[in-house]
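Report on one structure; see the data block that follows.
With one protein chain withheld, the remaining protein chains of the complex are depicted in position.
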Amino acid sequence: MDDAVVVAALVLVAAAATAAVLQRDPARQAIVLSLLGLSLAALFTVLQAPDVGLAQLAVGSAVTPLMILLTVRKVRQRKGRPK
Amino acid sequence: MTRRARLWVLAAGLLAVAALYAAACTQLPGFGGSWHPYGDRAVRAALQQRTANAVSSVNFDLRGFDTLGEESVLFASVLGTVVLLRRTRDEKRVPPEPVRVPAPLRRYGRLMLPVTLLIGLYVIAHGQLSPGGGFQGGVVAATSLHLLYIAVDYPALERFRPLGLYELADGAGEAAYVLLGAAGLIAGSAYLANVLPPGTFNTLSSGGTVPLLNAAVGIEVTSAVVVLLAHFLAQALEIEGEREEGRST
Partner (left out) sequence: MNWWLAAACALVAGGLGPCLWGAARGTAGRRVVAQNMATLLLCLVFLLLAQGYGRPSYVDLALVVAVLGPAGTLVFTRLLGDEMEARPPGARLLTPAVLVGAPATVVPMCVATGPGRASVKLVFTGVLLIAGGAVTSRAVRRG
């Protein structure tokens, strides 16, 4: 019955990845990617790989969204779009 | 070729791939068994070296050379980013606009910076005992510094972040890993061999060179992430080309 948690985590990762791909706006995509990172961390942990889960968590919760959003901001500035 | 013909060829190809993939899947071993030939040997070797976290033992002891390569990948990519995002001649630096941040948020940022930093250092130091290690703890420690940006404001971060020192620390961490490997050569063994006494199982000083390599990787990753984010932040908030107008924080 341990498999139930693994199956739940796998389905969540698949759904999150699909949702991330279907987002068109990069700023909104950053939010879904953050959730994908959290789901992956959960998946790695239930597959008994906590070191990998911790690495995914560390990178995906703050650093990656920050880089994506700063890049989006810079690109919008160059295009002259009002923020 | 018409579009319909292309789609038929695609369908045929996908069908063939699906059939081969299904046939291969029936031959896979069972999911999540309790025995794996490499896993058994790795865990036994890790316990022999008295390192409680077998993954850290594999990363820094049994396959330490691979980790040197991975660390160098991070180092090289940060180097490349620094070159790409440097301020060019037609860009100028402008001060970012001030932003109003509510007082409870500022207090939270200032309070959580040392707490998060300590948690990062804890994860680095306990890499040989519990899940974690140099990379994970290093990223947590780097994020702690950037709480000053997200919970206070950008000038506060700049005050506490002498960039030259972090660039120096990045190089020093990378060099420390390489030089620690040489200690194996000096002791008459192979490069990156674990030549320090293994210590008592499940204590902070166990594992020989594993905690030292963890510390080196921790320093390198923290500095690398700080330098990386510093250039992203500078480009997005401070640096203006001739075509841009208006900026924000």
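Read from first to last, the chains carry the letters A and B; within each, the first residue is number 1.
Basically, a contact is a pair of C-beta atoms (placed from the backbone, for glycine too) under 8 Å apart; a residue touches a chain by one contact, two chains touch by 3 or more.
Note that the structure is predicted; figures quoted are calculated from it, not measured.
K.L.:
Sort through B:I150, B:A172 or B:A193 and give me the one touching the missing partner chain.
P.N.:
The one listed residue touching the chain not shown is B:I150.
K.L.:
Write the list of chain B residues that the hidden chain touches.
P.N.:
On the chain B side, contact with the omitted chain comes from 102, 104-105, 108, 112, 115-116, 119, 123, 126, 129-132, 136, 140, 143-144, 146-147, 149-151, 248.
K.L.:
List every residue of chain A that touches the chain not included in the displayed model.
P.N.:
Touching the missing chain: residues 1-2, 4-5, 8-9, 11-12, 15-16, 19, 22-23, 27-28, 30-32, 34-35, 38-39, 41-42, 45-46, 48, 50, 53-54, 57-58, 61-62, 65-66, 69-70, 73, 83.
Everything below uses one rule, namely that only the chains that are shown with their structure count from here on.
K.L.:
Whole-Å distance, chain A centre to chain B centre, using C-alpha means?
P.N.:
So the centre of chain A lies 16 Å away from the centre of chain B.
K.L.:
Going by the contact rule at the top, pick out the chain B residues touching chain A in the complex.
P.N.:
Result: residues 32, 53, 55-56, 123, 131-133, 135-136, 139-140, 142-143, 146, 150, 225, 228-229, 232-233, 235-237, 240-241, 243-248 of chain B touch chain A.
K.L.:
What does chain A use to touch chain B in their complex?
P.N.:
Of all residues in chain A, those touching chain B are 3, 6, 47, 49-51, 53-55, 57-59, 61-63, 66-67, 70-71, 73-74, 77-78, 80, 83.
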